Structures are given as C-alpha cells and as structure tokens.
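Below you will find the structure I want to go over with you.
Of the protein chains in this complex, all but one are displayed in their positions.
And then chain A:
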Amino acid sequence: MASLDRVKVLVLGDSGVGKSSLVHLLCQNQVLGNPSWTVGCSVDVRVHDYKEGTPEEKTYYIELWDVGGSVGSASSVKSTRTVFYNSVNGIILVHDLTNKKSSQNLYRWSLEVLNRDSVPTGVLVMNGDYDQEKFADNQIPLLVIGTKLDQIHETKRHEVLTRTAFLAEDFNAEEINLDCTNPRYLAAGSSNAVKLSRFFDKVIEMRYFLRDGNQIPGFPDRKRFWGGTFKNLHYD
C-alpha cells in the first residue's frame, strides 16, 4: 500500500464554502451527510490513475489537505496554519458562487500559501493586492472550484459564470463549478471529471517528472502559465 508515491494538494477557501463536502465527494464518491466545522486540518486520500488508459498508467495517492479557518483569523491561527503548507504540490481554491466575498478572498488565500517561505517569524504581512508577477512565477498548479451551483438562479447563471471565468484567468487555472451534494457533476466522462483528472495529472507531473528534467509531453495549457520554465524546455 505504502509503495505508491504520494502527492500533496491543499484545499483552501473561506469558512462554509464547502471544502469538507468537496473533499469527501472527491475521495469517497459519496455526499457528506453531516458537515461540521473543520478545526485545524482534515486530510483525505484519493487514489488516482495517472495517464489512465495509456501504457504509462500508474496509480498515485493524492492527499487532499482541507485546512479550516478564515483569512481574517488571528495571527496565531495563521502561524499555526503555515505548518500545513510545507512541500505542497498543488492547490485547489474553493469559493462559494453565491458569495462574492469568498471569491475575492481567494487572492488572499493564495498569497498566504505562496508567501509562507518569506516570513520565517511566522507573522504574515499581506497587503491583499493582486500581484500578477507572483502568479506568473508560480510553479504550483492551481484549480479553482465554485460550489453551490444549484443555488444560483437560472437567470443569474451567465453573469456568475463570467465572473468566475475572470477569476480563474487571474490564477492561470482551470475552473470547475459544481454542487457538492450531487455526485453527477463529477460523473466519469463529464467535462468536470476530465478537468479534474488533468489537474491531478499536472500535479503529479510537476512533482515527479519535471525535476528529472524530462520533457513534458504536449500539455494543452496556455503559454502564460509556464512563464520562465517554458523557455528551458524548448531547446530539447
């Protein structure tokens, strides 16, 4: 069992957006019956087939670390949370489609993780401003997931989805919008499931293959994401 390789993915977002429900759905393919407050961090594991259907198929464990709390927490809570951010291979940013504040707070969440190395004393300094440079240099794959899709009325759906598309663009990430209480959004073969699978594949790639210097086979990603690294790969 432990012989499979492991990959660590953080699940971040405001209180009450549905991270625990999402993680439960991803790992156990079941809807979470009694969601309750996450104190500290709760972890769950998903078994993922990398490059499913190809001869290079390999199974990995993906650890989903669901970190509880809000961006406005006391600094002692934030300092404690940083201990969970070590050696992260991927980040899933979760926001609530019915709550605009939770989408805006995603910037602060991502900065909290990406800035953790530059503050050894554990006191975080954040100005909350969106910094394009930070995300361009970022090597950690991101995925943006919007929850509570069923609670958005039909007429407002277009407006909300446009807004989230911009959000995902800012993070150089794919986005998925779903309802955590309904497994059909992640049914096998649906576009959401494909995006999810691609995200996990990307995370595994970054963790295990990029370090060896191997060429990454054609990734259907925007050039912007790779930034500097793209140039390195090109002269092979």
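In this text, a residue touches a chain if its C-beta (ideal position, glycine included) is under 8 Å from a C-beta of that chain, and two chains touch if they have at least 3 such contacts; residues count from 1.
What we mean here is this: contacts and distances are computed from a predicted model.
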Options "Ribonuclease, RNase K b", "Golgi pH regulator", "Alpha-1,3-glucosyltransferase" or "Nucleoporin Nup43": UniProt name of the undisplayed chain: "Golgi pH regulator"
Candidate in contact with the missing chain, chosen from A:S70, A:N115 or A:T181: A:S70
Touching the absent chain when the full complex is considered, from A:N89, A:S102 or A:N177: A:S102
Missing-chain contacts mapped onto chain A: 1-2, 4, 14-17, 27-28, 37, 39-47, 61, 63, 70-72, 74-77, 79-80, 83-84, 96, 99-102, 105, 122-123
